[in-house]
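Mind having a look at this structure? Questions to follow.
What you see is the complex with one protein chain gone and the rest in place.
Order of writing sets the labels: A, B and C. Residues in every chain begin at 1.
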């Protein structure tokens, strides 16, 4: 298939590479063009604008850091909306607000274009290794059309309905549960340490209980080893996601006290200049609240 | 080995049965004697008092519902402390307070007896099926002596140091993380439902992320199906455990805001006469806060 | 002075009446015209549009329920912005977001118009009785020009700087502290009642400690008497204000865990269809969480 890909950050690189590897014809765009070079050398066509990346494509992925970047890429003069053909599909893989996803539904519908929300679970290493887990939603026909693409970027795909926003909701819910687990692990380690129990002893038991989940195993280990730098996923991105969760919760009149607690912790860390730590640093903050000093 | 077993509730039944099955000679005690009958018929000797169950045993398990029951069984006139021989070992498998465990350390030391804390993870079905996971702590020689017993009741054993209380700390930390996960799942389902995403759709994704952990898989499913009755582990036991967590945290000057949130939720449910629901009913409370009506 | 007044709800009625009483020439506008009739009969000129109310005025008050109403009144085709003369001043008394106030600063500056933020503390009875307390901010010259108007609507005026948004910040901070006190009173009454202490006994002591503040005295009494209907200020307005507080806090990277707690409580009440109760119903919710039944 002829495919466009917009956004070649750490995640996008791996995803685009796997699309190429699966034999698709790729037209790519990134704001800072240098990041497109490696893929260009590997056979992708490097476009000058999002519109150009979209032109002639049957489907175009966008994989960007936040709402404002997606808004710019889609709605700008030479944006995706302008370049995408009628009947072609925008696959939005960014973790964005439910509100923006609703706006994209309307805009693409008005332009006679398709729109599938397909956010992904996994870190950059997983993207590179085709180990992402994809959650998609959109009109059945559109999802079916782009299914080979969604299967080319990960190890699994789950379709959660015909309303695209459902995929955004599920993605946010998943990230919320992960952050909650991090907070729980963090408080648990602080609790144990203050009572003279060594992190490895608690870690062994937490691994037994929760380590069967690869995503949780990672955080059980990260917090035990206090490896908060360099960040795989930053505190400020955790803050962004909790903001998106709470915004969608608020819009649907859903109180989420645990999400509020997480947001406030990430907000404090950001206010204190620690937004660059890994989001598992909730474990560090729990330790510090208890008067423990970390390794750092 | 000659082994005593005190406390034949849902958990204790399974554990004692497996000790018998492993070929140990069992002397059992339960406050309401009827619960001892089945095991008596299977070959265990039924004692009239904890002291009698302890007499002549090399090791005695206690598996009771709460601190006050353990205090009665150990410190009463015909209690475990009175009946246990010098050099014999009390294996305390109940989920009790760190403070009581400290008191048991001192009392048994003063009596020249051994004391190993060995709380377990798992529900009654797991106890019956020899699938518990045992966390033990105590002086190495004592742990080694009772190791065959600890291995006879579960599928795994982790020794977390020579201070018996370490095992109690780790057990409480584990239960705290499980309860935290339940709250997170509950808020996530409420969040999804209020936005029109069906529980099965979210469930599929949560299973993918967390279902590798059997303990979490159970709660992902329980909350999706709103199966809060009959309880496997009651709200009031969840409340008890969060109280134990917070008491130990307070004694060691460790703030645990997430544990406070869980305790307050369980406390509210108990105040409202819902202490008999399964502790996963945090999912029900999250839904109700959001104005959703459950199946019930 | 020639003065426009837009928004004749419960608060605006009293404020406009007092401006008339102070001898000012009034031109008024309200979306539903009936509410303007009484004041029209009392000598105010009734305008058809916000622009018309503004035309020829030296200053125009707006007193509306929320951001969206203010946006409509100001930015619409026949809006305030279009009708206000260069050099005339918009006095914004609504409780609005800091973000909208910033937008108004820019819009009026661009139009060569003045802008003073002047939110007020007090309920409708206080507005009618000229007992409001006014917090104003804006360029000194503009504040000085409208000072007689600000003094005509209340019993006191405090100027908090030359940046108009400062007044919005202070207003939100004040409402946040009031709501916090309501929650504290509510939990305190539940605590006392569950231990057999009658509300009047606690009330007497709370009045001694806090009753010197008229605003707090009111809530000490409302919660003791469980008089949550009819509402003086609704739960849904409390929710609106906590949202504004948290939005401004978030924009300035300020964690406010107590504001999060209040927001979540108001959000739950709204989700449960209780948004029409008085915002002091935090006392009812605290009682219900404790399993107490109210009078209702």
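Definition applied: a residue touches a chain if its C-beta (ideal position, glycine included) is under 8 Å from a C-beta of that chain, and two chains touch if they have at least 3 such contacts.
This is a predicted model, so every value here is computed, not measured.
S.K.: Looking beyond the chains shown, say which of C:59, C:146 or C:206 touches the absent one.
M.R.: Here the residue in touch with the unshown chain is C:206.
S.K.: Of C:78, C:253 or C:272, which sits in contact with the chain we cannot see?
M.R.: C:253
S.K.: Of C:53, C:118 or C:216, which one is in contact with the hidden chain?
M.R.: C:216
S.K.: Applying the definition given at the start, please give the residues of chain A touching the unseen chain.
M.R.: On the side of chain A, residues 268, 271-273, 288-291 touch the unshown chain.
S.K.: To test your reading of the contact rule: which positions on chain B touch the chain that is missing from view?
M.R.: These residues touch the chain not displayed: 243, 250, 253-257, 260-261, 263-265, 267-268, 270-271.
S.K.: Quickly run down the residues of chain C that touch the omitted chain.
M.R.: 98, 121, 133, 135, 156, 158, 160-161, 163, 165-166, 169-170, 172-174, 176-178, 180-181, 183-185, 187-188, 190-192, 194-198, 201-202, 204-206, 208-216, 245, 248-249, 252-259, 261, 286, 289-291
The rule is short, and it goes like this: only the chains that are shown with their structure count from here on.
S.K.: So with touch defined the way it is at the top, what topology do the chains form here? Options are line, ring, star, complete, other.
M.R.: complete
S.K.: Measuring centre to centre, with centres taken as mean CA positions, what chain is farthest from chain C?
M.R.: Farthest by centroid: B.
S.K.: For chain B versus chain C, what separation do you get between their C-alpha means, in angstrom?
M.R.: 52
S.K.: Could you state the distance in Å from the CA-based centre of chain A to that of chain B?
M.R.: Averaging C-alpha atoms per chain gives centres 37 Å apart.
S.K.: Using Cα averages as centroids, what's the distance between chain A and chain C in whole Å?
M.R.: Chain centroid spacing, chain A to chain C, equals 40 Å.
S.K.: Could you list the positions in chain A whose residues touch two or more of the other chains?
M.R.: 253-257, 261
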